[in-house]
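Presenting subunit A:
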Amino acid sequence: MITIAFYFFSILITLLFLVTVMSKNLLYAMTSLAAGMVLISGLFFMLGADFLGVVQLIVYVGAVMALYSFAMMFFDASRDIKERNGSSMLVFALGGAIALLLVAMFSAPIIGEGAVGLYASAEGATNPQAVGLVLFTKYLVPFEVAAVMLLVAMIAGIILAGKKMDVSLSTTEDESDITDDTQGGEK
Partner candidate 1 sequence: MENILSILVFFPLVAGLLGFLVDKNSIRVYGIAVASIEFILSLWLWMLFDTSNAGFQFVEMIPLVPDFGISYYVAVDGISLFIIIMATLMTLIGIIALNIEKNIKNLIITLLFLEVAMIGVFVSLDAIIFYLFWEFSLVPMLYIIGAWGGERRIYAAVKFFLYTFAGSLIMLIGMLYVAYVYHSVSGAWSFAITDWYALVLPFEVEKYLFWAFFIGFAIKVPMFPFHTWLPYAHGQAPTVGSVILAAVLLKMGTYGFVRFSLPMFPDASVAYIMPVAILALIMIIYTAMVAYAQEDMKQVIAYSSVSHMGVIIIGTFAMNAEGITGSIFLMLSHGIVSGALFLLVGSIYDRRHTKLMSEFGGLASVMPKYALIYGIMLMASVGLPLTIGFVGEYLSLVGFFKVSPTLTVLAGTSIILGAVYMLTLYKRTFFGPVTNDANKKLMDLDGKELTALVPLVAIVIWLGIYPKPVLVPIDNSVKALTSFMHEKAHTPKAKATILVSKTTREVK
Partner candidate 2 sequence: MENLVYIALFAPLVGSIFAAFYGMSPKNIITGIVTSALLFVSFVASAILLNHVMTVGPIHVRMMDWIMAGDMLIPFGFIVDQVSVTMMTMVTLISTIIHIYSNGYMEHDKGFNRFFSYLSLFVFSMLILVMSDNFLGLFIGWEGVGVCSWLLIGFWYHKPDVTRDINPSISPSWAANEAFIMNRIADLGMLVGIFLIYWNLGTLQYDEVFASVGPLENDLVFWIGITLFIGAMGKSAQFPLHTWLADAMEGPTPVSALIHAATMVTAGVYLVIRANPIYDLIPDVGYLIAVVGTFVAIFAASMALVNRDLKRIIAYSTLSQLGYMFAAAGLGAYWVALFHLVAHAFFKSLLFLGAGNVMHAMNDQLDIFKMGGLKKVMRWTYLYMGVASLTLAGIWPLAGFFSKDTILEVAFNEHTYGIWFILWITAGLTAFYSFRQVFLTFHGTQRYDDADAHPHEVQKYVLIALIPLATLAVIFGGFMDTFKTFTTTLLPAYEMSEHTHHIAWMLIAVTSAIAISGIIFAYLRYGKGLKRNEKLENSLPYRVLSNQYYIPILYDKVFSKPYASLSKFSWQVVDQRIVDATVDGIGGIIKSTGDNTRRMQTGNLSDYLKWMAAGALLLVAIAFLAFKLTQGAN
């Protein structure tokens, strides 16, 4: 059962992502990306990472995709994208080679035998509970940093997307520059 589910999910995810990568249509690409991400959350559930699955759904499918859709509207991306994909052979060769290497590496018996999970789920706790316990003790700092990071992202987004970037002060001549040039002397 799990095997079937795994292969079902994996094949579907792979195909969907392939569409994302290969499609000329932005809309298709985005839709298949979103679908693939939904399916990935399925894998998470299979792995018992319920909380992560939910986060995946909410953040990716919810927030990220929403952002992308807004952006798409802004960019007017209904038409097909014209791209110059000249050296696709090279691209696939590179991608394929890396895939091969990674696969080879992961197929090797790389799992450390002496390794023991440091932060096993607490006895009897559900996954979200266990996650919460670790997240708010051990990983509280990264959590807060992530908050800062999101704040940064927000400020960045506001500045970049907002009106503040419309007129560049770095290229418009200001008065002192003009006087400098005309005076021709050092200050």
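Selection rule, in plain terms: all candidates are chains of the complex that A comes from, given by their letters.
Here are some notes:
The definition used in the following text is that a residue touches a chain if its C-beta (ideal position, glycine included) is under 8 Å from a C-beta of that chain, and two chains touch if they have at least 3 such contacts; residues count from 1.
On a predicted model such as this, the values are computed, not experimentally measured, just so you know.
In the assembled complex, subunit A touches candidate 2, while the other choices in 1 or 2 stay out of touch. By the touch rule above, subunit A contacts candidate 2 in their complex via residues 87, 90-91, 94-95, 97-98, 101.
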